[in-house]
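Single-structure report; data block below.
Of the protein chains in this complex, all but one are displayed in their positions.
On to subunit A.
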């Protein structure tokens, strides 16, 4: 905990403390050609992206995740100190549990493991309409099946008509169509809602 605070202080000082403004040239030109000149990921057409993995965690050993993909592919995913982990919100590796579903993106190492850059745990993206609502609960009808979406105060964001995200979800109405990004509760029909996109 203390190291987290020290590290945050260090980073805050670096960005706010005016440690010296480096010109844009230090990072290269702003031109789009420069950004697009980055080496493309070599994926042959029709083959799976080697730098991506999805599935459910079957075991956790140290910083290595053993993941069974939905096509029964086995993935070994290595978590590094630079891996971002999302589980409803940015979180830490100790929150990843056996049975969680995940999407991972990173770099495939020669030994077949995926060194993860980003990990999205239990993330779901679904569209449906609001069938009912209760205190901080949305009942969603998703392709004829009922999904219970929990609003998490302080975390859930709402995007209305594509405008910047706000915390106020009270503009949602029963019967309206919504798109929801959320974190699934494994093996249930319940999710915690991270972002809900709606018309208002």
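Note that contacts are C-beta pairs under 8 Å (C-beta built on N, C-alpha and C of every residue); 3 or more make two chains touch, one makes a residue touch a chain; residues count from 1.
Criterion: contacts and distances are computed from a predicted model.
According to its UniProt record, the chain left out of view corresponds to "Methylamine utilisation protein MauE domain-containing protein" among "Methylamine utilisation protein MauE domain-containing protein", "ABC transporter ATP-binding protein", "Tetratricopeptide repeat-containing protein" or "Dihydropteroate synthase".
Among the residues A:77, A:124, A:169 or A:183, only A:169 touches the chain that is left out of the figure. On the side of subunit A, the interface with the absent chain consists of residues 8, 10-12, 14-16, 18-24, 26-28, 30, 34-35, 38, 81-86, 89-90, 117-118, 120, 133-138, 151, 153-159, 164-170, 172, 194-195, using the contact rule stated above.
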